[in-house]
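The complex is shown incomplete by one protein chain, all other protein chains being positioned as in the whole.
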Amino acid sequence: MTTMPQIRPDDRPLLIAFGFTLVILVIGTGYTLSTTGTMPLLQPSYLMQQLQIGSFLGICAAGMMLVILTGHIDLSIPWTLTSAAMVATSVGGPWAIPAGLSVGLCVGLVNGFGVSVLRVPSMIFTLGLDTVLRGLMVARTGGFAPQDTATPAMLYLAKAKLLGVPVALFVWIAVSLVVTFLLTRTTFGRALYATGTKERAAWLSGIRTRAVVTGAFLGSALCAALAGVLLAGYSAKAYQGMGNSYLLPAIAAVVLGGTHILGGRGRYAGTFLGVVLIVLLNSILSIMQMPEAFRQIIYGAVIIGMLLIYGRGTRVSE
Amino acid sequence: MTRWIAQNRGFAAALVLFAALYFSYHLMHPRGFSTAVLVQNANELVAIGFVAMAQTVPVLLGGLDLSVGAVMTLAACVASWLLDGTPAQIALGMIATLAVGAGFGLMNGLIVVYGRLQPIIATLATGAIAIGLALLIRPNPGGNVDGDLNWALTNSVYDFAETYGFARGGDAAWLQPFVNIPVPLILLFGTACLVWLPFKRTVTGRTIYAIGSAEGAAYASGLPIDRARIAAFTLAGFFAACGGLYLAIQTSTGNADVVQAGAYTLNSIAAVVLGGTALLGGTGGVIASILGAMILRAVSFYFRILDIDPLLQPLIEGIVLLTAVSAVAFRTFGVKNQLELFR
Partner (left out) sequence: MQNVPIVELSDVAISFAGVKALAGVDFACHAGSTHAILGENGAGKSTLIKIISGVLKPDTGTIAVNGSKVGFSGPADAADAGIVCMFQELSLIPDLSVADNVSILRPPRRFGLIDRRAQIARTEELLARVRCEDVDPRAMVRDLSLSRRQMVEVAKALGRDPKVLILDEATSALTQRDVETIYGLLDELRADGVCSLFISHRMHEVEALCDRLSVFRNGQHVETFAKGERSDAEIVRLMIGRDVTAKFPPKPPIRAERAPAVRLDDLRWEDRLKGVSLTLGKGEILGIGGLDGQGQKELLLALFGVLKGTKGTVTVGDGDGLATSPHRAKTGKNRIALIPDDRKTEGLMLSLSIADNIVAAALDKVASGGVIDPGRLDAAVRDGIARLQIKAGSPAHAVRTLSGGNQQKVVLAKWLMIAPDVILMNDPTRGIDVGTKQEIFRMMRTLADEGKSILFYSSDYAELIGCADRVIVLYDGRVVSELTGEAITEEAIVAASLNLKGEVA
């Protein structure tokens, strides 16, 4: 067979995102060539460094994707991340990382219970839990930046290099592999898509949708906690508000990667590309020394523009 | 009366909760009830009250507007340049500010209706654009707002009359029953009554409720669905701009603060829910959301007078919010046909 491979509809967002990533690289390289005559964007070491920073966002987005696939949203990411980092650094020692992750475990279970059993809209329940976590952390640290420092294991995971590649990147790739495996090869993955497409039909097919939704929130909170532990390692300490800049980019990355915001559709490769796109966009805007104002405008315009190109969203009413 | 309570159970519950909170607040207040305290409380309420009103309209549709905080910030930054000079200039500045907000809302509505994007994600993106514009206008916090205006609008009716020298400087007999009312409260509720209540009584306004309640039936009844959606987002932009305008007058500055904008958006959702408006749409209203905002604020007032560690404030706020929404949700355990739980 020598026919052109057909473009499947779910591949469209992926291709568009990939194409846009290339456009960003070309524009950025063109800019650096014209101003300084160098092209850092095409240097592996620079790219690697950008992706190392992007890995924290990537891990958050992986978890967020699980939740969005069920048709919900997790707004508790910022303080789940921060709490995990703070707990990890204050516990210290060999138990630092398990302690941080167990924060994620608890948050995920509570979110899952509130959304799937109590059926509080996820938008408001996760927001409430985020406020509670912030409250707990503020009360504990007394409003000051905690002095606890990251443990050597955390520093290693976040900052060290293995074979010239940052370890954080390996962690991100590991998370990516796990999520891809979950989504494509396990009964949980299938149940997740089914639940997100039509919870009613999935439940009537005998799928335990409450457990599935709880599982998705668990995944999201664990990813946020992991990102928190890594970020604390990267900054060598945990600090207030360290998670604030991860919520909206994570949602944007998932949606730009072609996952439907109402659930049921999307592939992990898209989310990965979405993160790369956002990271590259950010780094080019910093290279251009773009003022924050234009960054925000470009950021918003890119999301709207790409979604309009995807041509999705359905008109309801029959 | 009993019917009203049955039909507005969420609103009634919020009213009782607020009354209890606010009454005991005054009882516990070291100086007791005073106009000064009332004025101060009212001032803190206005911006979040307006933003909660803004959020309510898209929520009634069954949507959500994540750009309300950003639009408020944008409006505040615009206002911080325009509210000085002759009275005519100031009035023009106010109109321009409100027009910017309404225009931004209109853009949201057009994107949602004709671009066929989900409101959550569309407004998430336009919110970033609004913040960007705000930063362009005000790279650094600052501003120049007419001092009289600031004084007159953030105090009691008496001070307002005195500033502008009407009703014999506030001493006219007919004004006496009203002199202690804070102007910010009048602005907030006045806007709600003059804009929202009439709007609710138009076909477009009623269509917003109809869409949130049963979109299919609304369409089959021949209601103007696209027009109502666009109007809802435009109105959200307008109310958000009212909040921004007041914030600029109150603080005499415009400040393109991203974190603050996000906090206002999230608090607006909380206020809407506390007021008893269903996030799925169809029931509720902006007055209820003002009440929701008042509850949010009343909780925070306690920290000032009680000997609570202010560091506990976010924790208690979060617990109040979670408890309120979970209490409503416990009725799911009484549902006999489990299919009703799954939409």
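Letters A and B name the chains as they come in the text, with residue numbers starting at 1 for each one.
Keep in mind that, in the parts below, a contact is a pair of C-beta atoms (placed from the backbone, for glycine too) under 8 Å apart; a residue touches a chain by one contact, two chains touch by 3 or more.
Model, not experiment: these values are computed from the prediction.
Within the full complex, the residue among A:42, A:160 or A:204 touching the omitted chain is A:204.
Interface note: of A:233, A:264 or A:300, the residue touching the hidden chain in the full complex is A:264.
The residue from A:56, A:193 or A:268 that touches the chain not shown here is A:193. Take chain B: the residues that touch the chain left off the picture are 3, 6-7, 198, 201-203, 206, 209-210, 212-214, 216-224, 282-283, 335-339. Take chain A: the residues that touch the chain left off the picture are 185-191, 193-194, 197-198, 200-208, 264-265.
Note that in this section only the chains that are shown with their structure count from here on.
Note: centroid distance chain A to chain B, computed from Cα atoms, is 31 Å.
On chain A, the positions that touch chain B within their shared complex are 73, 75, 114, 117-121, 123-125, 127-136, 138-139, 142-143, 199-200, 203-204, 209, 241, 244, 248, 251-252, 255, 261-262, 291-301, 303-304, 307-308, 311-318.
Interface of chain B with chain A (complex): residues 64, 111, 115-118, 120-122, 124-136, 139, 215-216, 218-219, 225, 256, 258-259, 262, 266, 269-270, 273, 279-280, 309, 311-319, 321-322, 325-326, 328-330, 332, 338-339, 341-343.
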